[in-house]
Structures are given as structure tokens and as C-alpha cells.
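Every protein chain but one is kept in place in this view of the complex.
Moving on to chain A:
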Amino acid sequence: MSIALSCKNIEVSFDGFKAVAGVDLDLSRGEVHFLIGPNGAGKTTLVDAITGLAAYTGSVVKDGEELRGRKVHHIARRGIGRTFQTATVFENLTVAQNLDIAAGAGRSPWTLLRRRRHLPQNVVDTMERIGLADRADTPAGVLAHGQKQWLEIGMLLVGDADVLLLDEPIAGMGHDERETTGRLLHDIAVDRAVAVVEHDMDFMRAFASRVTVLHAGAVLATGSVDEVSGDPRVQEVYLGTAKESADAATA
């Protein structure tokens, strides 16, 4: 198990308000690493910082290279891929076109200016893997919600990302789709580092190799599912609120 991405003392502030206040985080290949925490804990902002969208202090190192200050597309080229809280695919393009674009960031101008004669093999394989082989020519805009999220993950896979940061990848999915997604995440994590931002505790328990709990911009606890759920501070701050809202929902 090797550390793919190492974040040290990340701080992001918005007009003086510290959305992320000194976070250390290591992501290892072979792990599905869950990032959990209440609303506003800073999970998305942390992902924004790593991927170059939000300015921060501290350091993010991938395979020995410092990424702070690099542009968004440079960071993506270093193999760090992300999805968004609301699935963002190219709605007017087909599934195959979406994947072909995602696979092609390194293409030469000459290749770009010509027509695509046939799909690259990794695009074909990935369509199979994310269960969209029969939807190759379907415009991404008409896909079901869950399928869009799979397509987004597929776009990171064809782009050869080996650190995947997924922001709420199962939001809006039914039970079976969640199971499929969970298995897919473990499948792709074999030779990659996968970080998953999630609110769903059952999903987390079922599929997390490691968990980091964020609260008010700081790391509250990190470890295995059991270690984290046994931590009293986590129970107080996070699972306590989850329990309250669960109680409220059943009441």
C-alpha cells in the first residue's frame, strides 16, 4: 500500500472564515477512504483545494511533486480526478463522446483536428465496466441520475486518474445502484487511491477501508470504521447529530 496523495496543514479561508482549518490527510492506493462530516464541515472545500479550484496554504504532494499553486488542468494531468456534488457530464454529447473527451487530454492538435474513426479501447472497456456499454450513443443528458454518476467515474478512469476524489457519488441512487457503485469503487481502488465524500452512514460502514471525520474544517478522527465510530468525540459531534436527524425522521 503506497501513499498516493499527501496533504499537510491545508487551510482555506473565505474572507477570514476558515472553511478548512489545518487538515492533514493521506490517501493510499488500494483504499476506499471515506470523508464524512456534517454539512458545512469543509469536505467539498478540501476537494476544491486539492484540485486547484480553491486557494489554500499548506501543501499537497502527489508522488513527490508539490501541487499547490498549479492550475486546475495541470493538477488533473497529474492524475487527480474529481466528480462534483451535482453530476456534471456533457449533456449534449453521447456517452461515448463524453468518455472519448475524458480520455484525450494528452492528444496532439493534429489528432484533435481529425475525426474519431473508432473508439479507443480503454473507452470501450470502461463503458463495459460502468455498465453503460449499451448506451454508447445515448446523449448523456437523458441518462438516469445514477448512470450520470457512473459516467463521471468512468470519465476519470479513462483519463488515467489514480487519485479519485468523489463528492457524494451515490446521492439519489436506489439500493441496488448503491451496492453496484460500492463494488465498483473497491474494484477501481485496487491500483488507485479513492476518496469518497459521503453522508450515508450505511454505505460508509459497508464500503470504507478507512474513514476521516471532518468537523468545522478540522480532522476530528481518522482510522478504520470501528475505530472512528468508537471515538467519543465523533459520536458527540457527528454521529450525535446523525442520530438526532434519524430520530427526527422517524418521529
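Definition applied: a residue touches a chain if its C-beta (ideal position, glycine included) is under 8 Å from a C-beta of that chain, and two chains touch if they have at least 3 such contacts; residues count from 1.
One rule holds for everything that comes next: contacts and distances are computed from a predicted model.
Missing chain, UniProt protein name: "Urea ABC transporter permease subunit UrtC", from among "Cytochrome C nitrite reductase", "Urea ABC transporter permease subunit UrtC", "Protocatechuate 3,4-dioxygenase subunit alpha" or "Protein-glutamate O-methyltransferase CheR".
The missing chain, though absent from the display, is touched by one residue of A:Gly81, A:Pro169, A:Gly182 or A:Gly217; that residue is A:Gly81. Touching the missing chain, out of A:Arg116, A:His145, A:Arg183 or A:Arg233, is residue A:Arg116.
Taking the complete complex into account, A:Ala102 is the one of A:Ala102, A:Val196 or A:Val234 that touches the chain left out. Set against the missing chain, the residues A:Ala19, A:Val32, A:Met155 or A:Val234 yield one that touches it, A:Met155. Annotation for chain A: contacts to the undisplayed chain at residues 51, 71-73, 76-77, 81-82, 84, 88-93, 97-98, 100-102, 104-107, 111-116, 155, 159.
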